[in-house]
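What you see is the complex with one protein chain gone and the rest in place.
Order of writing sets the chain letters: A, B and C. Residues in each chain are counted from 1.
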Amino acid sequence: MNLDFTPDERHFRAEVRDWLRTHVPKETRPDDGPEMLAFDKAWQRRQFEAGWAGIAWPKEYGGAGLSLMQQLIWFEEYALAGGPYLGCFFVALSHAGPTLIARGTDAQKAFYLPKILAGETPWCQGFSEPGSGSDLASLRCRAVIEDDHLVVNGQKIWTSLANWSKYQELLVRTDPNSRYKGITWVIGDMELPGVTIRPIKCMHGAADFCEVFYDDVRIPLKNVVGEVNDGWNVAMATLGFERGTAALAEQIEMSRVVEDLIDLAHDRPGPDGLRPAIQDDEFAARLATLRAEVAALRAMSYAAISRGQRDLVPGAEGTLIALYNTETMQRIFRTAADMMGPEMLDLEASPSRWTSQYLRSVMQTIAGGTSEIRRNIIGERVLGLPRGR
Amino acid sequence: MNLDFTPDERHFRAEVRDWLRTHVPKETRPDDGPEMLAFDKAWQRRQFEAGWAGIAWPKEYGGAGLSLMQQLIWFEEYALAGGPYLGCFFVALSHAGPTLIARGTDAQKAFYLPKILAGETPWCQGFSEPGSGSDLASLRCRAVIEDDHLVVNGQKIWTSLANWSKYQELLVRTDPNSRYKGITWVIGDMELPGVTIRPIKCMHGAADFCEVFYDDVRIPLKNVVGEVNDGWNVAMATLGFERGTAALAEQIEMSRVVEDLIDLAHDRPGPDGLRPAIQDDEFAARLATLRAEVAALRAMSYAAISRGQRDLVPGAEGTLIALYNTETMQRIFRTAADMMGPEMLDLEASPSRWTSQYLRSVMQTIAGGTSEIRRNIIGERVLGLPRGR
Amino acid sequence: MVDLLVSTEQQQIIDSVVDFLSVELPLARLRPDGNNRPDSALWPIMGELGWFMTSLTEAQGGLGLSAVEEALLFRQLGRHLLTPNVLASAIGARVAAAAGVDELAAAIASGQQPVALGNAVGRVSIGARISGRFHLFDAAGMPLLLLTDGVGNAALVATASLSLLPRPSAVDAMSLHEARLDAVAPLALAGPDLGAHVTLRLLAASMLAGVCEQTRDLATDYAKLRVQFGQPIGAFQAIKHKCADLALRADAVGHLVNFASIRVANRAEDAVFQATAAKLLGAQYALINAKETIQIHGGIGFTTECDAHHFLKRAHVYDLIGGGYRQQQRFLLEEPAPGEEPVA
Partner (left out) sequence: MVDLLVSTEQQQIIDSVVDFLSVELPLARLRPDGNNRPDSALWPIMGELGWFMTSLTEAQGGLGLSAVEEALLFRQLGRHLLTPNVLASAIGARVAAAAGVDELAAAIASGQQPVALGNAVGRVSIGARISGRFHLFDAAGMPLLLLTDGVGNAALVATASLSLLPRPSAVDAMSLHEARLDAVAPLALAGPDLGAHVTLRLLAASMLAGVCEQTRDLATDYAKLRVQFGQPIGAFQAIKHKCADLALRADAVGHLVNFASIRVANRAEDAVFQATAAKLLGAQYALINAKETIQIHGGIGFTTECDAHHFLKRAHVYDLIGGGYRQQQRFLLEEPAPGEEPVA
């Protein structure tokens, strides 16, 4: 067991720290709109030009080809420097690109990968459907082969940033008689005729997701990744790509929020209106436990990265981390909301917009996988408990 | 809606309060052993002689025949006077007797009921089995008819006070090919040849339960209550007998513990070793919420009694109360344990033996029905949610 | 006699309120595309329905009903997530009557003079001169403002005499303003004798009980309909047990509010205790119920196309008025434990 970085790693950290603190955008990332898209593209372009695009991608595909340890350092420094959310390029960089690298044809790789790295083409994910939330394999958005095209009809939902994306990783039902073996993974172009996008407004006020409707959308067969009807395996192929480094950035951000809350608790009156909140033992108890929980989360991520470094097959530890991450985040922002007292009703009472973040945290145990499904996965895949009949 | 007692009810309360405060035993009820049995018999006998035996039993069977409102007053005053746990007569008075009244033959009633009221014959319950805890209908303790007897072989478990009981309400499997329709309810005599009793020591140090083994135990067929193979219905018949009045005594006892804790928190240092525990906001928060929860529990019981008074069919509200009761009790005693700090490890550090009560409270969400089964019942019978496939 | 169930007459009152609310104030009004009339427009109708005069005596021009019926009314208002200003009018009418300003009392009770709620932010001083910082909800078109503190002082002031700073509200279809008062003279003032703080706790608790009940119903209905993995999600224990807990909390708070409302109506010694207990438990349970209802709904639950999130947001509002649950916990511990029942 070891937490000592080597001299090389320290040099690398120095380099990264320096570059990031100089180049991370000073302005806040816009919440929405064309300004947001422009911001994300410009930031990705800036990283690309400096050789930092595709942190985890192999060099042969234009990535930075960082080692796991370098990725870890990168994401830690990224968070400490206040690096913005990857936004419109998150799916492209962390999922779509790696899938193409793993299962795409040479032509697909050559065409799509450079445009991602250079900040030209944001991607979105088209997996979930209204009737297939937790039960993804029941998806029904259908595609039939006509000549050399797939003709897609149906609907997707919970697609982040669909309205700002150029491409989509799209799962469609190509064999209605099979559950897992009738799904195809295909690259969709969001500008094709027949694609309609409707943003969904969420409880914290922004439209984090979209619905996407497909009406006789014709996608060339050459856009299929892997084989027709083999999409489930393609989708699963990249589950192991992300070895836990990216989660670190979010976790460091969570530590920072906890520390901000502790600082604030020294300045702000507690529920009695007299003593500072930190002297309120109930808040103190919560804040101390949260401090310990974010420390544990970091240790869990380090352990997952350590597994990756030993080339161990990734198990379900990512599910444990995701569950803990989202539930800890909810506790953090609920504490923030409670500490604000009546001022939580005022969206701009805190410079950190904690009320919005609190409301947004309520979504975290649903979007991206519900806590219930995650507990099923842990029970069955980590602990080997039987499935119910 | 009303909480004003009538002049008659107030008179009754005065009478009951006076009698109970004069006659409730001054000494603490022994925890175990023949002293315990003697104590319970003497106390039941004392109530019998004063006309207070069988509070809820009809007068025609020798009971006190109290109205629901009088029962409520009785149990409130019983708890306030520090009346002891009914102990060895609990099953006899609250379950076995009422079952005989509802479904017994005249001969059974004439023989068994007076001995209960007079404090002569404690009863125990023989329902659960090692393989049939939550799933009672799967019970396997079998009985075959030979001449005019049932011959019983098998095992029961979680039988409270079996070692001090004269009789047992016993459920046996008389038809192995049917689940609900092959069960028979029969009166067992604990002194019959072939009955072996083994006390089970529990985590708080006492043997609250026993295992009972049956080896060719011959029980006369005339001891069957209801019909052979109709025992499930007989067992269910008395579910509605108890209209929530008895739970009140326990709830008032719980309020008293909360108030004791609040008193103690004024005198005892909190976790910092300096300020009184009540000034620790985390304890204060817990104690205040517990105060509210025991108040809510009382209101729920009053509502259940109100339903009884209107002769409404009892629903599953008893399950809601039982779930809330046991989980609130656990929170109360966990708070007591935490407030004691290191002294919780010393069984006699508190005059109220809170550590033992804390350990005992852990059992409450299992014994008498697990919280999981109770939540199933509430989900399915109160809310009408479907059963899983 | 103990009777903690609603009477036939009380049920009739409830039914008529529910009828009105489902037509005039359905939850759908809170949606982005909802037909959200300004509340002030509805005030005269609410006044006519008697909502603000329930507890006033007939001599005061009221209905002569008790806090019990009033709490039953407010539970329905909570189920429909009404603006907290309904509390301000109900209590404001009492304050005006207690201060002897009968015309004002009548104007408030009839809904002609709508009252907005001013909720203390931090410590405030309420007396012959009022100072402090307050949040106002849905203040547009509300000529009067009710201000209270934690120890029972309550005052009415003219909204026009204040400068209101608009603030971005976290709650859909509810506006927020801030007002800083510096030695403002009230139109009417009442002291702890009136028990405005107790009424506020009781009625807010009742609205929170309504939130607990409505979330239980919303979540349970959805769990019966939504199919995943080939069966309604309510068949899965994870969801079924969450629903059972929603029901348990709704039951506990609902009965406690009923109990408290009788104690308040009877001016019993434990009235403050019971109302405070109901408020703090109602708030904690409503917040969990609302959050779990969103979780049970899955993805749709956190969108503005589903009503679930309104319950979470408004549960926070109801919790915060008159002091959040952490403050109520301290208030409750300051009360003596309820005493023994009297005998003849």
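Descriptive notes on the structure:
In this text, a residue touches a chain if its C-beta (ideal position, glycine included) is under 8 Å from a C-beta of that chain, and two chains touch if they have at least 3 such contacts.
All figures in this text were calculated on a predicted structure; none of them were measured in a lab.
Though it is not drawn, the left-out chain touches A, B, C in the full complex.
Only one of the listed residues, A:Arg17, A:Arg142 or A:Arg334, touches the absent chain: A:Arg17. Listed residues C:Ile14, C:Ala238, C:Ala268 or C:Ala337: the one in touch with the omitted chain is C:Ala238. Remark: the residues of subunit C touching the chain excluded from display are 236-238, 241. In the full complex, the hidden chain is touched by subunit A at residues 1-7, 9-11, 13-14, 17, 69, 72, 76, 80, 255, 259, 262, 278, 281, 284-285, 287-289, 291-293, 295-300, 302-303, 305-307, 309-310, 317, 320, 323-324, 372, 374-376, 378-380, 382-389. For subunit B, the residues in touch with the chain missing from this view are 128, 131, 133-135, 138, 157-158, 200-203, 209, 269, 271-274, 280, 282, 337-338, 341-349, 355-356, 359, 362-363, 365-367, 370-372, 375.
Methods note: only the chains that are shown with their structure count from here on.
When every chain is reduced to the mean of its C-alpha atoms, the one closest to the centre of the whole protein set is C.
Between the chains B-C lie more C-beta contact pairs than between any other two chains.
Centre-to-centre separation between subunit A and subunit B, using Cα means, comes to 52 Å.
Touching two or more other chains at once are residues 281, 284-285, 388-389 of subunit B. In subunit C, the residues that reach two or more other chains under the touch definition are 236, 239, 326, 330.
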